[in-house]
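Structure in structure tokens, see below.
Of the protein chains in this complex, one is absent; all others appear in place.
Showing subunit A:
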């Protein structure tokens, strides 16, 4: 990082087969309507969005979001939200691959309905199997550096540690671990889950994450469109701050003004 000045535009994110200029990935869950999703995608400039795989229901007015997203030309990352075991996650990933004709998948294997925390063993099993089947696996994981390493070694395209539980808006509860994961893992690290507001997103990027995924923080904000813009700017600001190199923390003050030439001495 020897550049004197770093332009964000030169700083694309290479993730699996894709190159993205926006480091914000949007989760579409929790939005009150398809229109709001479209507005937040446009306002944020995000180039990748996540979707879930669910049973087709002819009675739903806002049913499939396929056509809506096709109009916006964004990369669509199907997830395996709600799966409790590797077997269901693998089948759901295959459904996503067939529906969207994509090899991308965000693997979520949860351990219980209350915390929605990832089940580490089933997650590792699903990741291994899906990599074997030729998927680009984006693995939603706990903020555990050891597990993140395992997932990367199993061939994950990206590891996506949670800042805090999904939809909690509690921000990054263990910044030290997130920083360690970002430092140690070779593949892209995407902070996923727990973002509550723009400063959380900036903080994730300052910790060294390569990207941020935000869903509820945007879709459930009072004004989703402006929160999308705000979080998108925070991701850019946080990335630039990280690349620019923060000053070390000190216990005591260090004058920014020299004492030399001070009058009355």
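One rule holds in what follows: a residue touches a chain if its C-beta (ideal position, glycine included) is under 8 Å from a C-beta of that chain, and two chains touch if they have at least 3 such contacts; residues count from 1.
Rule of thumb we're sticking to: contacts and distances are computed from a predicted model.
*Asks:* Hey, which one's the missing chain according to UniProt: "ABC transporter ATP-binding protein", "NAD-reducing hydrogenase subunit HoxF", "Sulfur carrier protein" or "Molybdenum transport system permease"?
*Replies:* In UniProt, the chain excluded from the picture bears the name "Sulfur carrier protein".
*Asks:* Looking beyond the chains shown, say which of A:95, A:197 or A:237 touches the absent one.
*Replies:* A:95
*Asks:* If I consider the whole complex, including the chain that's not displayed, which of A:44, A:79, A:141 or A:177 touches that chain?
*Replies:* Checking each option in A:44, A:79, A:141 or A:177, the one touching the absent chain turns out to be A:79.
*Asks:* One chain is left out of this view; which of A:67, A:186 or A:260 touches it in the full complex?
*Replies:* Of the listed residues, the one touching the omitted chain is A:67.
*Asks:* In the full complex, which bits of subunit A touch the chain not displayed? Write them out.
*Replies:* Residues 27-31, 34, 37, 50-58, 63-67, 69-70, 76, 78-79, 81, 91, 94-100, 166-167, 193, 213, 215-216, 219 of subunit A touch the chain absent from view.
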